[in-house]
Each structure stands twice: as C-alpha cells, then as structure tokens.
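The complex appears here minus one protein chain, its other protein chains still in place.
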Amino acid sequence: MTLDLTAAVWVVTGALFALGLAACVLRRQLLAMLLGIELMIAAANVALVHHAGLFSDAEALAAVAIVIAVAAAEAVVGLSLILRVHRMGGGLDAGELSELRG
Amino acid sequence: MIPPEVALPVKLLFGAPTAAILFGFFVMRRLKPEWTHWPILASCAAVCASAAWLAAFVHAGHGFDQPLWTWAMVGDWGVAFGVRLDGPSAAVLAMVAFVGSLIHVYAAGYMKGDPGFNRFFLVFHLFFLAMIGLLLSNDYVQLYLFWELVGVASYLLVGFWWHKESARKAALKAFLTNRVGDLGFLVSVVLILLVFKTTRLQLVYMTVAGKQPELLALIAFGLFWAACAKSAQWPLYWWLPDAMEGPTPTSALMHAATMVTAGVFLLVRSWPLIDAVPGMGEAIAWIGAGTALGAAVLAGTKRDLKQVLAYSTVSHLGLMMLALGLGQVGVAVFHLIVHGFFKAVLFLCAGNVAHALHQSTASIDQVGGFRRAMPLTYACFVVAALSLAGVFPFAGFFSKDAILDAAWHHGGALGWLGMAVSAGSAFYVFRLLFLTFHGARAEQTGPAAHPHEADAVMTVPVVFLAAGAAVVGWLGPMVVTTLSSGWTHVPQGVPVMPGDIALPHVNYAVAAMGTAFAALGAGAAWWLTMKDAGWDWRWRREAPWADRLYASDFGWKSLCDAFVRGVVRLGGFVGVVLDKRWWDGLLEGSTAAARVAGDAVERAALGRVNDYLWWMLAGTAILLGRALR
Partner (left out) sequence: MTPLTLLWVLPAAGALACGAGGLAGRRVARGLALLFATAHLAATALVFSALLKTGGVGFYAESGPTWAYGISYSLAADGLSASLIVLTAFLTFICVVASWELEVGAGYWAAFLALSSALCGVFLARDLFFFYAFWEATLIPMFFIIGLWGSENRRKAAVKFFLFTFAGSVFMLLGILALVTAKHAAGGVWSWDLAVLDSAKSSFPAWAFWGLVAGFAVKIPLAPLHTWLPDAHTEAPAAGSVMLAGVMLKMGVYGLLRVAIPLFPELSWEALPLIGGLAAFSTVYGALCAMAQGDLKRLIAYSSVAHLGFCVLGAFSRSPQGLAGASLQMLNHGITTGALFLLVGFLYERTHKRGLADFGGLAARAPWLTFFFGFSTLASIGLPGLNGFVGEFLALFGAATALPALAIGGAVGVTLAPAYALPAFQAVFWGPEGPGSKSAEVTDLTLREKSILWTLCALMLWIGLRPTPWLAALEPSLRGLAR
C-alpha cells in the first residue's frame, strides 16, 4: 500500500515537474516560463513532503519551508523583473531579449 | 712591487696623459680651447722622458711584471691589471713615445684654426695613451681593453671631419673591420682563460708546454686573425687605405706608431703561443709575404699621396709578419721601430704638401715640382724614401736586410718574394718622390697653386723624425740588447724572443741583392716618371681594365664590398621581412584566428533563454545519467 502511494506521488510530481519544464523550455512567454518554474518547485516540494513523512525526517520539512520561502522570493523578483522589462518596452517574449548575444 | 727607481716614470706614463686629457676636457675646452695642446704637449714630454728612462732601465738588463689592481674577480678566478716591462715593450714604447710626441707637435701646427681643435687633441692623446697602455699590459684582458680603446680612438679620428661622407664611411669601415678581427681576439682570450685558467702573459708563457694542441691552434689563429685586422694584413687589410680620411697627423700616428703596430706587437707578445703551434709561423710568413708584395704593387698604382703611403704601410707590415713568421721576432720588432720613423716622415711630408694646397690630401694630378718651394720637406722626404727603399746607410737598410736575409735563409719562394717587395718598395716610393717634387708634367697642375713651405712647427718635428729615419738603424745592437733583456720569471727554453740574427747584421750577398733589387725599382720609377713623364696617365687611359683591376685591389675589395652588402641585406631581410612581416605578422594574426573561432562559437549562443534551458536540460540529463549508472 505504501509502495503504491509512493509510486503515485512520483507519478504526480513527475508529471507536474515535466509540465513545468515543458512550460519553461517550450514557451517563450516570460510569465508562462515563471509559472513553469513555480510548477517545478511545487513538484519538488510535494515529493519532499511525502518522503519526509515516509522517513519521519523533520529536516526535510524544514527544507520544504525554506523552498517555499525562496520560491516566494523568486516569484517576487521574477515578476518585478518581468514588469520592468515590459515597462522598458521589451515585450514579454524571451526570444526578443537577446542582449547577452556576443 | 714596481722597482722604486722606475715607479715615477711608470706613473707618469699613465698619469700624465690621463691628467692632460681630463684637464683638456673639463678646463681648457671651456676656457681656452685653442690652447688645448699645451697641457698635452707637456704630457708628451713627460711620456718621452719616462719612456727613455724605462728603455735605459731595460737596456741595463732589468724588467718587471707587476699586477697592480684586480679588475674583476669571481670566486676563485680573477683578472688583475698591471704593468709589464720587458724588451719588446720598452723598445717599442721608446719609439712610440718619441715619434708620437713629435707628431703631436706637428699636429699643433697642422690643426691650428680648426673648429674642432680641442676635440682633436683630446682624442689624439687618448689614442696615444691607449697605445702606451697596450704596450705595457701584462694581461690579455688588459691588452684587449687598450686594443679596443685604440680602435675607438682611431674611429673618432678617422671620422673627425664627419661632415664628409667619405670620412664617415672610412671611420665605420675601420671600426667594423677591426671588430671582425676582434672577434678572433675575444675568442682567443676566452679560450686562453679556459686552457690556462689565467690571462696573465707571464703565466701563459710559463705553462704553454703540454696544452691541448687543437685549442692552442685555435687561440693562435684567433690572435693572428685579430692582428690581421689591426695590422692590416690580407684578408682584413682593406680598411687601412681608406683610413687616411682623417687629418694627416692621425694617419701619421696610426701608420707609424699607434694603431697598426699593435697587431704585430700582439703577435710578438704571443709568440710562445704561436711557436707552439706547428705550421702557424709558416702560414703567417706566407700571408705576410703575399700581403707585402700585393700591397707594394698596388702602392705603385695609386694616385693619392696618402693612399700610396697607406699601401706602403700594408706592405711593410707584411714584411714584419714575414720576419715574425720565420721566427725572427727581434727582427720584426726592429723593423717595426725603424718603419715608425720613416713612415711618420713620409706621412707628415705628404701632409705638408696637402697643407700647402689647403686640402686634407693631395692627388698626383695636383702636385709636381714642389722641390723648390718646399726644400725642407723635400729633403726629409728624400731621406725617408731612401730609408724605406733600404739604401745603405739609412735605417731601413739594416732592418730590411735582416728580413731579407731571414727569408733567403728560409729558402724557396719566400726569399724571392722578399726581393720582389724590395724592388716594389723602391719603385712606389721613388715614383711618389719624383711625381711630387720633380716635374711638373703636362698632366699635373703643378706648383701653380703657389705652394709654400710649412711653418716651423710643422717642419722641425719632421726634421727630427727624418734624422731618426736616417740613423736609427745603427742602434740595432742597442735594440737587440733591449729586446732580449727584461724577461724576468720566464724559464729557460720558452721561446719568448727568439731569432738568431744578430743586429746590425749584414750578409753581404743578400745585402747586395736587396740593394740591386731596390736600385732596379728606383730606376724603373725614374724611367717611368722622369724619362717617360706621362706614363702614369697613359697606361690608365690605354688599359682601363688594368686601372679597374688595381682600383679594386685585384678584385678583393669588390669581394669585401659584396660581403658587407650581403650582411646588410641579411639584416634587412631578418629585421624587416622575417621578423616584422612574417613572424610578428603571424603572432598578431593569432588574434584574428581567435576572432574566427569566436564567430564560430557565437552561432551557438544566440542569447535566447529557452536555448540555454535546453542546453541545461541536456547537461542535467548527462549528469543524472552518469550519477545513476
């Protein structure tokens, strides 16, 4: 039974992570890419919570809390950067932002 | 310790010229440049007195070799400079001091009014000082130091009238050719250090036996190569005829006393080394004899007074080499001394003639019949010419006869070569005498230029020198006594000053033959200048190929010129094409290569975040794959 639950969690989180990754890699819309990142973080968090319970490990739960905090910070920074780019007239297409190109 | 009775003259020999030069540079140049010669002439007087004192000291059988101060010292090895006084140094020093001082006096008149009067005298005296130092050196490194100093001083003097292109070229030629010779000296000194662990002459003399013959041969060859440059022997003689571009006193000093005698002196100094190499003496004798004959022939074809005399010097240095190579070192030194006198007279007389024409040198086209206008100069010239041609009882007779005798006894072609040189010498010097002072011929501008006898300051020294050129041959026994004494600390059996010909030595058969050949040469000169007065101009017109042949010194000059051009072109190729264009171009081109590579990589980096994410994904996959395996 427990094995089944673990397998289910892996399937769900794996799908969730794959979706997030796909959003990041395939989409060029900045907001969509940010959402993709959030999805990947969420997937990792779910897996962590499940395994924390499985091994009764409090440190893992603490890590989850930190990840949530970091994700929130990341969202704030990311969104504000996107907003800044948008205001500067850069649009929201990652393909257009190629100033790094040598 | 320097023996206390000669400490003062030794100090004076170095101290007086140094003080005079420094005083002239720092004081006279500002206050009274036209009086620069006074302290220097005072120094000359001191040098003469000291040299005479030292010569008497050595003649009495004394000598010393004293290191005075350490020049360089590293670890267990050091070079000490000092003073060595023995037969050759005392004898040659006496001649150099006397002849050189008289030329200084002459120069005071000759250079009067020249804007560079101060500069001339300072460098001139430096030249003199360098030669004195060279003669008194007791160590090869010290000898090399003064040897180079002689070279630099001659460079500055030959190039003294630097606004003339010919003077600049001649100065450069003189210095660079000598530098090529110095390569041999430098290598020899280094090898001497390697083989003997010391460069002190005396220690080298004592330990020469039993050293590696190959290295000894290399050392002897290097020294001879250096002597070939300084003493103007084939193959390096070609700078000397050009070096007359300097003021005449320079030429006189250079040819008679200071510069060209240094090479012969070096070989005299190194005789034990040369003697230890089988065949070396023979080779020196042959090169000397060949140079002597070639230069004697060429001297008979040259048109410039000083140039004739320059080739004559080359010829006589060849005779010295001949004597030296045959082992008659004493005879070589004796001829060196005698030659110093008559060659100085000849140059100074030529200078007087040129001075009368207000030129730095004179061509045979511009002279003729100067006998009446310049009687004193004429008389001196005659004495010196007789001495040079080897006519009894003038000085040249004794030294030349000894050389001819040595060559004759050696046998074979060398004896006949010597006789031919004897005839050639008489020919060119009498040709010069007749063309300059007798005549004038139709081709010559002659005395129309109103020549006049020079001032006393320019004739009296010449008279003294001419007196020397007449009588110094009778001093032969004195010279021989001097030469063979003063060899302290040299063990028996070391051939320092060999030669079995006692001086004055008259082998009647050889003397008669030599005189006959000289008479032949003189007679030919008389015939071709007086009897058939236009001959000198005619053959040039009729046989331009011969003129070209002689002008290029039988082609050797052209060969040297080609070599020099080759080196310059090599420098141009290496410096401009190879180094700058090819090699540096290649290295600078490497930045272009980096740019091409960068452009290639740039295509993969378009700056799109999604692309980078794909890369990241791929990387993560690889890492995961490796971690899980």
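All chains are identified by letter, namely A and B, in their written order; residue positions are counted from 1 within each chain.
To be clear about the criterion, contacts are C-beta pairs under 8 Å (C-beta built on N, C-alpha and C of every residue); 3 or more make two chains touch, one makes a residue touch a chain.
From a predicted model like this one, the values you see are computed outputs, not experimental measurements.
Colleague: Please work out which displayed chains the absent chain touches and list them by label.
Modeller: Touched by the chain not displayed, across the whole complex: B.
Colleague: Among B:Asp114, B:Glu148 or B:Glu443, choose the residue that contacts the chain missing from this document, as touch is defined above.
Modeller: B:Glu148
Colleague: Which residue from B:Asp532, B:Asp584 or B:Asp599 sits in contact with the chain not drawn here?
Modeller: Going through B:Asp532, B:Asp584 or B:Asp599 one by one, B:Asp584 is the residue touching the chain not shown.
Colleague: List the residues of chain B that touch the chain left out of this view.
Modeller: 70-78, 141, 144-145, 148-149, 152, 155, 159, 162-163, 165, 168, 171-172, 175-176, 179-180, 182-183, 186-187, 189-191, 193-194, 567-568, 570-576, 579, 583-584, 587-588, 591
Here is the rule we go by: only the chains that are shown with their structure count from here on.
Colleague: Compute the distance, rounded to whole Å, between the mean C-alpha positions of chain A and chain B.
Modeller: 94
Colleague: Report the residues of chain A in contact with chain B in the complex, numbered from low to high.
Modeller: Within the complex, chain A contacts chain B at residues 21, 24-28, 33, 94-95, 97-102.
Colleague: Give the list of chain B residues in touch with chain A in this complex.
Modeller: 598, 602, 605-610, 613-614, 617
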